[in-house]
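Here the complex is missing one protein chain, while the rest keep their positions.
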Amino acid sequence: MPVGKLHLNRHTKSDLFAGVEPLVNIFLLNLLNAISYGAILFLLASGFSLIFGVMGVLNLSHGALYMVGAYVGWTIAVANGISFWLGALAGGLVAGLISLVMEAGFFRRLYKQLNEQMLLTFGFVYIIDNLARWIWGPSYRPPFTSPALSGSFDILGSKYPTVRIAIIFIGMVIALGLWWLQDKTRAGAMIRAGMDDKETAMALGINLPLVSTVAFFVGSFIAGFAGVIGAQVMGVYPEMSMTVMLLVLAVIIIGGVGSVQGTLVGAGILGAIDAFGKALFPDYAMFTVYLAMIIVLIIKPSGILGRQI
Amino acid sequence: MRQNRTLVIFGVMVLVASLSAVPGIGIGAEKAQDKPIKLGVLVDFTGPMSFAGQPVVDGVKMRLEEADYKVAGRKLQLVVEDSATDASIALEKAKKMVERDGVSFIIGPMISGMRMAVIPYLAKQKILTSAIHSDPLESAKFGNNLIFPSTLTMDSLPVAEYASKELGYRTATCIGADYNAGHEYVDTLAKQFESMGGKAVQKQWAPLGTMDWAPYLTNLKKADCVAVWTIDSDIVPFMQQYKSFGLTMPLIMPQANVITSAIVAQKGESLTGLIGNITYHYDLDYPANKKYVPAFKAKYNRLPEHHETHPYIVTSMFLTALEQTKGDTSFDKLKKAILSLKMDTPEGPMSIDPNMVVRANKHICDIQKVNGTWVWHTLKTYVQPRDPAY
Partner (left out) sequence: MGRAPAYRSKRGRLHKLIEIVPHLVIALLLLFLVPLQPTYIQSLATKILIFAIFAMSLDLLIGYAGIMSLGHAAFFGTAGYAAGILVVRYGVDNVWLGLGFGILLATLVAAVFGIIALQARGIYSILITFALGQLLYSFATKWRSVTNGDYGLWGIPIPALGLSSFEWNGTCYYYFVFLTFLVCYFCLYRLVKSPFGKSLQGIREGESRMRALGYNIWLFKYVAFIIAGMFAGAAGVLYAYHSGIMTPGDLAVANSGFVMLMAIAGGVGTIYGPVIGAALIITIQYYASILTPNRWPLILGGVFVLTIMYARAGVGVYFFKLWKRVLGGWKF
């Protein structure tokens, strides 16, 4: 039975932008796209920014940790049918644990050698990628979510997926949490002190190595957690570690590292470029991101809100 | 000292590596006595296409085991290499397979771009090769390429015809992956659609790895249908987001095999409304398929996809041709035998045209729930259609 013929003659209201919808709707929906994509990017990049700000290490395996978190979440939520949120937590924990192994086993022995540490993470990418492929197999896992979140919201007569609203919400919560941590807690003050001036911070009795380890763990936890949250839209597959890593680099290049505000700005701008760029210049989607990066790098190399590292 | 030990380890590795280069000492060097017929499989186990590598080996092995690794009184041997989704590595491995292993036939590489790096070399060496998932027609000019299961054009034409002639669609808005294959499939579909009196009102291109389809969906113009094609890791989020945006235009898709039966079973609910050009799904109603599916399931404990079935059939063709040449693997005799093939396969009847393009059935399918499972469901079969370009 040809399914198509049934719909041909019916004007369904939910056919977006049949040319009849007001401009406001188009703008609003693209805006929501921008914000939800930006939220995902923020989750991706905030952990990386924290790690880089505190330890000075470009952790090129951050994307791989994101992917591992997503796989762990999938195993718990889909393969074993247990709660989605538990899967997200587990994803974060596993990623955090891996980061501890990296730190204790490798980074600690290369104390202060930032270039070597970065290169090490490059080698880790090969290893983590292939191990994940070994454990979970190379096929693509479709997006999954908690049953409560599957479905759509009605916004001004158009439908918008619930998961995206949830992602915006989660992103906001984490952003607020990190900002509170950064500006309103003693721990945050210690981290900022370490970022600004290592020697003085240590002279003041701040246990920087411990702060570094904790920051590394927290940053990686967020990565793994974000992996599961993002999987609601993207799914999970082995190549995603590279794709994600490129996005993370784009966010911190644009927004700057070391502060929650910077990551928010970077994620927001990238989300907007993606959403509106694709709407206005559909043929140049690929370029806009790289072009934006280069423009920012020329004008203000440390990023829009970046601290001078 | 630890440093010295590491040094020794490195030194030994390099020494071993360089020793393997000396003929006669190498890993798996061949003795001159018994000469089995060697079949080469060159696919991606690493890199973006790695998900399709192992299934190819599974399909080939199944057919070889059915033949007990023997044909026309000679033994059969399988040589498997990784092309790492890299054209220059694919060429290196092809050289190794031809010059060191002495293969008579190479299945793969999978990606058209990588095939174009390897086919000319193989043509010069007089070695036959076969595509696994279609090739552009121009690759026929080298004379050693089995274009299986069809040219790239035939992955779109049937569904374009179905959409405009059977369903009466006049307008289509197109979305494709922004790379060669994406353009090939969607542009071809749009062109064919227009040649039948339709009109492609919009074309959008999304980079590979697009996981967020919101911008494209929000800007879709209204048309009778949406023509879409992208790779599997992007198409499922696309379909889900399409539904969750409440869009209801029907979708047509060339080369819809990227949405495997496994994905359909899981996500069938969100894939309804899609009509695809399918070369193989496990429900196809051919006698050969009715035998093949249970045998495959018994062996691998899962249902077969086109990933395994295509190489299975290609291996079958290779073996059948060898039966005809009585084990003679010389290029001209083998090619002649292959050109004369007429087989009943799990994908239907197949024959080979003089330019080595395979003529296979194409099925137009939609997604339905049959006996409680979401499956590809055949709506219409185009019997061995021919690419109008030749």
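So that you can tell them apart, the chains are marked A and B in the order they are listed, and the count of residues begins at 1 in each.
The working rule: a residue touches a chain if its C-beta (ideal position, glycine included) is under 8 Å from a C-beta of that chain, and two chains touch if they have at least 3 such contacts.
Just so it is clear, the model here is predicted, and its values are computed rather than measured.
Participant: List the neighbours, among the chains on screen, of the chain that has been left out.
Facilitator: Taken over the complete structure, the missing chain's partners among displayed chains are A, B.
Participant: Looking beyond the chains shown, say which of B:Leu39, B:Ala84 or B:Ile132 touches the absent one.
Facilitator: Looking across B:Leu39, B:Ala84 or B:Ile132, the contact with the absent chain belongs to B:Ala84.
Participant: Check the options A:Leu93, A:Leu119 or A:Met172 and report the residue that touches the missing chain.
Facilitator: Counting the whole complex, the residue in contact with the absent chain is A:Leu119.
Participant: For the chain that's not shown, point to the residue among B:Asn180, B:Ser195, B:Ser330 or B:Ser351 touching it.
Facilitator: B:Asn180
Participant: Could you please point out the subunit B residues that touch the chain left off the display?
Facilitator: Per the touch rule, subunit B residues meeting the hidden chain are 2-3, 6-7, 10-11, 13-14, 17-18, 20-23, 27, 45-46, 53-54, 80-82, 84-89, 91-93, 95-96, 98-100, 112-114, 116-117, 120-121, 178-180, 183.
Participant: If you put the missing chain back, which residues of subunit A would it touch?
Facilitator: Within subunit A, the residues touching the omitted chain are 58, 106, 109-110, 115-116, 119-120, 122-127, 129-131, 133-134, 242, 246, 249-250, 253, 286-287, 290-291, 293-294, 297-298, 301-302, 309.
We adopt the following convention: only the chains that are shown with their structure count from here on.
Participant: If you average the CA atoms of subunit A and of subunit B, how many Å lie between those two points?
Facilitator: Their C-alpha centroids are separated by 34 Å.
Participant: Show me the residue ranges of subunit A that touch subunit B in the complex, using the header's touch definition.
Facilitator: 2-5, 7-8, 12, 14-19, 26, 29-30, 32-33, 36-37, 40, 130, 133, 137-140, 142-143, 151-152, 158-164, 233-235, 237-239, 243, 274-279, 282-283, 285-286
Participant: Show me the residue ranges of subunit B that touch subunit A in the complex, using the header's touch definition.
Facilitator: Answer in residue numbers: 46, 48, 50-51, 53-54, 163, 166-169, 178, 204-207, 209, 211-212, 214-222, 224-225, 232-233, 236-237, 240-241, 244-250, 252, 262-263, 266-267, 272-273, 275, 366, 379.
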